[in-house]
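Removed from the display is one protein chain of the complex; every other protein chain stays in position.
Each chain carries a letter (A and B) given by its place in the written order, and its residues are counted from 1.
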Amino acid sequence: MLKEWIIEKSLIVAAMVSFVIIAFIIMIVFRAGVPLIAEVGVGNFLFGMDWRPEREIFGIFPMIIGTLLVALFSMLISVPLGILTAIFLAEVAPEIMRNILRPAIELLAGIPSVVYGFVGLMVLVPFIRTHLGPPGFSILAGSIVLAIMALPTIITISEDAIKAVPKSYKEASFAVGATHWQTIKNIILPAARSGILAGVVLGSGRAIGETMAAIMVLGNLPVIPTSVLGPIRTLTANVAMEMAYAPHGPHRQALFATGVVLFIVVSILVVISNRLRRGQ
Amino acid sequence: MLTKTPLLNETDISASTGGERMSRADKEFKIVVRNLSFYYGKIQALKDVSLDIQANKVTAIIGPSGCGKSTFIRILNRMNDIIPGVRVEGKVMIDSQNIYDGNVGAVEIRRRVGMVFQKSNPFPKSIFENVAYGLRISGLIKKSSDLGERVRRALVDAVLWDEVKDRLNASAFKLSGGQQQRLCIARALVIEPEVILFDEPCSALDPTSTAKVEELIQNLKDKYTIVIVTHNMQQAARVSDYTAFLMLGELIEFNKTNKMFTTPSEKVTEDYITGRFG
């Protein structure tokens, strides 16, 4: 029986690992980043307009705005497209379309982000530069790429939410002479609302946390944009771009501090999404 | 709305009822079913069923579990259309129009043939919106005062008005089981169908609520043609005028209820009614 006991205990340890990793990430990233935030001041760090590491001026406000704008615009594209496709899959699609679309969406989810960024760089950026105006590296390009990348998350979670709506609601609606679309619009979607919202929240989390596609098409200029055709820098890009040049000192700390802000934002979104999904 | 179908004559009726001859006078058939077979994919759930359902009467469908009762009444408002891979053969005539003709829309049929389900299934909306739903989607009611009046009337007809009139905006889930079922009845009544189908409407209710619903059904038959599926022999005997007995997808016997429950013409019917199986 000793063997059984040892096995059970080792399984517990294995199960704890993911939690330990989270704890480690928080400990290490926060320990490297929080002191700088404290030194600069939370307000100055979050709302400072200038990012000039060589002069030890660390304000990430333009990047916060940039990150949120790109996430918002990408959601404007992917939320309608994603929800419509989820409805199609759950309610309307003939078997054969479902058998084509599901693997397609899995493939979309599996393609590495660096490939999305590369295609955006090769196709969208030059297209926008020549047809809509320079520099091509722009919020528009980034939003389109991130929208495509967020689609699988939104579609899968929304589809699950729609399928979880009790069949009896649908039957009751049909029984009073509602058309299929009336049933979807008035009964199924409202009942699936919180689950769909969970998908959208998680999708925006993905968009906010995306790094490779963001650095490749957004231009990485830490400024507050004046047009969707202008470049911006996201929080993720800030870390990814500068880690190589910031081996130590306050600059590196400031990049960890950027990571702290990013981590907090994304964690809040994960919690909200989790709550929403359980609420359904 | 009631018309005599050209299809019907004395021999038809006797063939389909297999028993007592009806006089010409009460031969106002709302629904005429002929040689109806139904398949879930390869499984045949109904076999060559023919029967006539009279207007402004309550017709009960009884039979052992899995015999096809639900399948049968869901055919009458084309609810089975939702299930993929099903097939209908034969005719179902409502007012001499075959509802499975290619040019007839399921949505129109369901507006004429309402349905109340076994488990009460109110929408996750307010009491008012539950009832108003059918009117809203029909797009026929434009004025909100008309809407309110129609909802009130439906709730009155469903004998629920007095219990909910002060809390129309409360969630339907706040109601008791019996009240929820009457709400579902009101929801079916509000669009003023011609036929109402009940699929074991009381099987999840306590005796008091059951009595209320049964009384309600009795009152409704002045205005509507009613078909009710029930597991409960006493209930069939209490509420219905005609009873159809189904077994393994076949119509065994169809007759006036009092006749069926006193002197059934088939041995199996008697065995079933007296509780020897089922």
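One rule holds in what follows: a contact is a pair of C-beta atoms (placed from the backbone, for glycine too) under 8 Å apart; a residue touches a chain by one contact, two chains touch by 3 or more.
Assume contacts and distances are computed from a predicted model.
Here one chain is missing from view; checked against "Nitrite/sulfite reductase", "Phosphate transport system permease protein PstA", "Acetolactate synthase" or "Acyl-CoA dehydrogenase", UniProt names that protein "Phosphate transport system permease protein PstA". From the set A:40, A:63 or A:148, the residue in touch with the chain omitted from the display is A:148, counting the whole complex.
Residues 3-4, 7-8, 10-19, 21-22, 24-25, 28-29, 32, 80-81, 84-85, 87-89, 92-93, 97, 100-101, 103-108, 110-119, 121-123, 148, 151, 155, 179-182, 184-185, 202, 205, 208-212, 215-216, 236, 239-240, 243, 255-256, 259, 262-263, 266-267, 269-270, 273-274 of chain A touch the missing chain (whole complex, contact as defined above).
Residues touching the missing chain, restricted to chain B, are 105, 107-108, 137-139 (touch as defined at the top).
Convention: only the chains that are shown with their structure count from here on.
Put simply, chain A touches chain B in their complex at residues 95, 166, 168-179, 182, 186-187, 190-191.
Touching chain A in their complex are the following residues of chain B: 77, 79, 82, 84, 107-108, 110-111, 114-115, 117, 119, 121-125, 133-134, 136-138, 184, 187-188, 190-191.
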